[in-house]
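The next block holds one structure in the form of C-alpha cells; read it before the comments.
Note that one protein chain of the assembly has been removed; the remaining protein chains are unaltered in position.
To keep things simple, chains are lettered A, B, C and D as they appear, and every chain counts its residues starting from 1.
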Amino acid sequence: GSSSSTKQSNSSPGTGDQPTEIRIGYQVIPNAELLAKAIGIYEKKFEGVKVNWRQFDSARDVNTAITSGSIDFGLIGSSSVATGVAQNLPYQVIWLHDVIGDNEALVVKKGSGINTFSDVVGKKIAVPFGSTTHYSFLSALKLNGIDQSKVTLLDMQPQDMLAAWKQGQIDGGYVWYPILGKMIDDGGKVLLTSRDLSKKGIVTADVCVASKSFIQKYPAMVTKYIEALDEAVKFYRSNKGEAVKAMAKELNVSESDAGLFMDQLIWLDASEQAGSNHLGTTNNKGAFAQALKDTGEFMVTQKSIPSAPALDVYQQAIQSQFVSKVKESKSGK
Amino acid sequence: MEKEVKKSLSSVRKRGIVSKEIYITFISAVFFLLLWFTITKLKIVPEVFFPSPERTWVTFVDLLQSGYKGNSLFYHLADSLLRMFIAFFLALLTAVPLGLLSGYSSKIRAAFDPLIEFYRPLPPLSYYTLLVLWFGIGNESKIALLYLAAFAPMYIAAMSGVKGVYEDRIHSAESLGANKWQVFRYIIFPSCLPEIFTGMRTAMGFTYTTLVAAEMVAAISGIGWMVLDASKFLRSDVMFVGVIVMGVTGILLDRLLRGIESKVIPWKGKG
Amino acid sequence: MEKEVKKSLSSVRKRGIVSKEIYITFISAVFFLLLWFTITKLKIVPEVFFPSPERTWVTFVDLLQSGYKGNSLFYHLADSLLRMFIAFFLALLTAVPLGLLSGYSSKIRAAFDPLIEFYRPLPPLSYYTLLVLWFGIGNESKIALLYLAAFAPMYIAAMSGVKGVYEDRIHSAESLGANKWQVFRYIIFPSCLPEIFTGMRTAMGFTYTTLVAAEMVAAISGIGWMVLDASKFLRSDVMFVGVIVMGVTGILLDRLLRGIESKVIPWKGKG
Amino acid sequence: MKVTVNKTKVIEMKHVELTYETDSRQVYALQNINLEIEEGSFVCVLGPSGCGKTSLLRIIAGFQQPTSGDVLLDGKSMSPKPDRHRGVVFQQHTLYPWLNIKENVEFGLKMRKVSAEERNQTVKHYLDMVGLSQFSQSAPYELSGGMKQRASIARVLANDPRIVLMDEPFGALDAITKEQMQENVRKIWKETHKTFFFITHDVEEALLLGTHIVVMSARPGRIIKEMHSPIPYEIEEGQSRKYRSSETFIDLREEIINLITH
Partner (left out) sequence: MKVTVNKTKVIEMKHVELTYETDSRQVYALQNINLEIEEGSFVCVLGPSGCGKTSLLRIIAGFQQPTSGDVLLDGKSMSPKPDRHRGVVFQQHTLYPWLNIKENVEFGLKMRKVSAEERNQTVKHYLDMVGLSQFSQSAPYELSGGMKQRASIARVLANDPRIVLMDEPFGALDAITKEQMQENVRKIWKETHKTFFFITHDVEEALLLGTHIVVMSARPGRIIKEMHSPIPYEIEEGQSRKYRSSETFIDLREEIINLITH
C-alpha cells in the first residue's frame, strides 16, 4: 500500500490544499461514519480524492496507525482518547461519532441475587479492561460509593465473557452488542446502561480523531469530512428506513437488528456537538473536555497511566471549530 | 511397521495396506463428525459457540456463493495464503542459512543467537505495534509478523541439525578439498535437510496460527480476519467455516511439505 | 569450527576460545543497546511506542519496588512460568509418546495425525472460547491453551524423528528379541532424542508467545497479562519491561534445555 | 569328501529370487537359491563382493522378503519378522550410541528380563571373551573399528540365539585377535550345537569353521558349489593352526580357490 511510502508525511501530497487520498480508520459500529460509508457520502463529497477505508478492531491499533501516519482519521473510544491525549499522541478530537447509550450496559445473571447496583459487592463482574465499559463500570462504583476492591473484576473479551456467563462463572458483565443481546436473551437483567450514566455526567463516546498534521495541512478537507458526517446524521433522522437498510448490509445483520443497534446509540449532529454539553466551540469549550479529563484522572487512580494532564491540554486536544463551522454554514443557509 | 511399509511401497500398494490406513483415517474423521453431531444435538455446548454441522455447512455454501463482507471466501483464503507464502519463503531463505551458519560457526552463533533467542518467545502483540510503525498498516507489516513467526522454528531446526552431523562426514569432505563454504554447502546443508523439513513443517503451522494476529490490524480480507471479525459478532458458524478452511488447507500444505520431503531426502533413515 | 570446539572442550576452555565467543555476544548485546539508545535519542520512533532505555530502566525499578496493579513483578512472572511449566510438561508427556507412536505405526498415525494436523494451524482465538466453556475461566483453560501450543511442535518433531531412525538399528534390536514395545522404548525413543529436544525448544518458545493470548481471559496476574494490559493504556515502558523479562527468561529456559540436551545425548553427531 | 549327517533341517530355501527395485535401476541380486541348512551345522558363505551374501543373510534373518520362492524355518513357512532365535552380527556395526558397551551387550538379556545378576555374569563372560572387559563403561564411539566389531559379536552371543547369523564378523580384526575369535566361536558352536550362518571372504577361515561351505557366483548371486567338510569337528581347542597344513585342508582350499578364480 501507500502507507510505507508516506510513513511520516501524514497524507499523500496533493495539489494545493487537497491530498490525493484520505485514509479513514473505521470500526464496525453502527454510527454516522459507517452510515456515511454505507451510502457513499464521502465518495461524493471528495470527488477526485481517493477514499481509503481501513477497518480496525482496537483503539491500540488505531493509535499506532495514526501515529505512524498510516491513516488520517480514526475512531477510538473516549477512554482511549483520554489515554492517548495524556500520552501526547499526534491527534485531535474533531467529532463525536456517537455517545454511548443503551448499547453498553451492565447485565447480571438471574440467580445472582443482584437486584440493585449496590448488590454487586462481592460478585464477579467481567469487563474488557481498557474499554469504555471498564471506565463506565468503575465510575458507577465510585458514584455509588462502593470501594472497587469489594468487587471481583475480571478482564475478558466479550465473546469469552459470554462463554463464562453460560458456564455460570461470572455474575454479570458490562458489555456491548451483540454479546449484550445474547446475555439478555439468556435471561440476563440490565442493571445499568451507559445512557443512564451519561445522564449523570459520566459520558462515554466513540470519538473521531484526526491527525494533527492533516488538520494543519488540509483544514478544508476536515470541514468537508465533518459535513459528510453531519449529513449522515441528518439522513438517519429523515430517512430512517433507507439508513437502516444500508446499515444492515454493512453490519451483515437483519434490518430489525440494525435498527435496534442504531437506536441504542446517541447520534449527534454538528450543531448538537457544538453545544456546551459536548465539544463546544473554540471559545467556549464544551463539557466533553472535562469528561476526558475525568477519565484521565480516573485512569491515574487505576495506575493505568502515570499522570493525567491538566484540563486545558484536553481542551486543546478538542478542535471544535469544524463542528462550529458546519453548524454555521448549515444554519446560515 | 512403518519402516517396512516405506521400504517396499510399490508392493505394499498392491496388497492394499495403504488403503487400510486411509480406512482408519476415514473412520477417525467420521468419528469426530459424529461427535460433533452429538454434542450439538444434545446441546452440551451452547449453539452460539458451537454451531451444528448442518448449520456450518449451510453457512459454508452461503459464503461460497455470496462471500463474507464484500469478498469471496476464495479471495479471503488466497489473500491469507499469499501473505503466508511470501513470509514463509522469506523466512526459509534467511532462517535456514543463518541457522546452519550458527550451528557451524560458534562465532556467528555468538553474534546472532542471543538476539534470535530473545525475540523468539515474545508475543506478536508486543512488537506488532513497532512493525506497524515501521512498515505501515499495509501488507508489509502483516508479512513481517508472519515472517518472524516462521523464522524461529526453521532457525532452531537448522542449527540443531548441524550439531547432529556425523563428524567424519565433515572430515572426509575436508580431506577431499572442500573449503569451509563448500563443506557448508555440500555436506552440512544436505545432512540437515531432514531437520530443516521438520522445522519447515512446524513453521508452517506456526505461521498459520499467527495469521489471525497478523490480520488484526486494518485488514478487510484474509481468512484470519474473517475468523476474527466473525468472533466479534458471535458468528460462530462463520468462524467454524473459517477454522475448517484453515485446518484443511493446513493439512494440505503439510502433506505437500511431506511429499516434497520424501522426494528430496529419499535417503532418510538409510544412513 | 564448532565440531572441533566441542570435541576438546576442556582444552579449548584453557585456550580461551569460549571467552572469545562471550566477547562477541557481549559486543552484539552492546550494539543493540546502542541502537536502542540512538533510535530513541533521534526520536525516529515516537516515544509512546518505543521508550528510551533510561525510561525502561526507571519503570523496571519501579515495577520491582511497587509491582504492577497489585502484584509484584516477580509474582507476575512466577504465575506465568507456573502455567507454562505445567502445560509444557503435560505436552511433553503426551505429545512425545504420541508422536513417536505415530511415526512408528502407520495405523496410529492414520487415526491421530489428521486430527492433530487439523488443529495445529488454528489460531488460539478460534478455540479459546470453547476452552473457556469447558475449563472455565480459571487456570485450567489457560493451561489448556498453552498445552495445545506446546503439543504440536513436540509431536511433529518426535514423529519425524522416527522416520530418520536407521533401519538396521531397529532390525538389530528385533533380532535381539525386543518386542514392538521394547523396540519403541529402547531404540526408537533414544534415537529420536535429538529431534525431540529440538521440538522441545521450539515448543518452549511457542508456549511463551502464546502466553499473552492465554492470559487474555480473566487474568489479573501473569507477565503476559501485564504486557497486554499495559498495551491497552499505551504504557510501552511497562510493555518493554515485560517483554525484556520474557525475552531474558526465554533465553535462560532455552539455555537450560540445551544444557540438558548435551547431558542427555552426548553421542549426538557421533553416529 | 562329502560328509552327510542325518540331522533335521532348520532352514530350507526353495527357488528363492530377489530383485531390488530402486528409482534408478533394478538389481537382480539372488537367482534361484536352493539351500538346506541342517541343525547344528556351521555354514560358511563365500562369494565375490556384491554377489548377494548379505541379501541372503537378511532374508534368513527376516529383514527382507524374497521376491519369490519359499523360506522354511523348521519346515514351516517362515514369519517374515526377526526374532531372538536368529541373532545377527551386521556387516556394519549397529551398537546403540546411547548405551555403553556393557549395556549394549546385555541388551537382549534385558529385553528378556533376565535378572541383573545373571546379566552381569553373562556380560562379563562375553566381554572377557572378546577382550573388552576394560571398556565395559565406554561409549561405542570411543572404540576402535575392531573393538566395535567384537562388541557386536559379544552382544549377539550373550543373547544365546539358536541360529547365529554373522556378516564378515572378523573383517576388521588382526590375525591374532581373529584366530582367538575363531577359537571362541568354534568352541561355542561345539558346546551349544547352535547353527551358524557365517559370511566371510577368507577361504581359510571358512575351512577352519565351516562344516557346510557355500560358494556363490557374482551377481546375480547363485550357489555354484556346496561342500561339506569334517575339519571343524576335528579341530581341538587351540590347535587350529596345525590343521592348516593337513591334506584335507589344502585340498579343499585349492578346490575353493580354483572355483573362485575361474
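The rule we apply is simple: a contact is a pair of C-beta atoms (placed from the backbone, for glycine too) under 8 Å apart; a residue touches a chain by one contact, two chains touch by 3 or more.
None of these values were measured; they are calculated from a predicted model.
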Sole contact to the chain not displayed, among B:A178, B:I220 or B:L257: B:A178
Touch criterion as defined above, residue of D:S77, D:S245 or D:T261 at the omitted chain: D:T261
Sole contact to the chain not displayed, among D:L73, D:L109 or D:A139: D:A139
Interface residues of chain B (partner: the chain not displayed): 166, 168-169, 171-179, 182, 186-187, 190, 193, 265-267, 270-271
Absent chain, residues of chain D that touch it: 20, 22, 24-25, 27, 46-50, 52-54, 91-93, 100, 137-139, 142-147, 150, 167-168, 171-178, 201-203, 257, 260-261
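Everything below uses one rule, namely that only the chains that are shown with their structure count from here on.
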Distance between chain centroids, defined by C-alpha means - chain B, chain D (Å): 48
Sequence positions of chain A contacting 2 or more other chains: 60, 64, 67, 159, 162-163, 166
Multi-partner residues of chain B (each touching 2 or more other chains): 46, 49, 129, 133-134, 228, 231
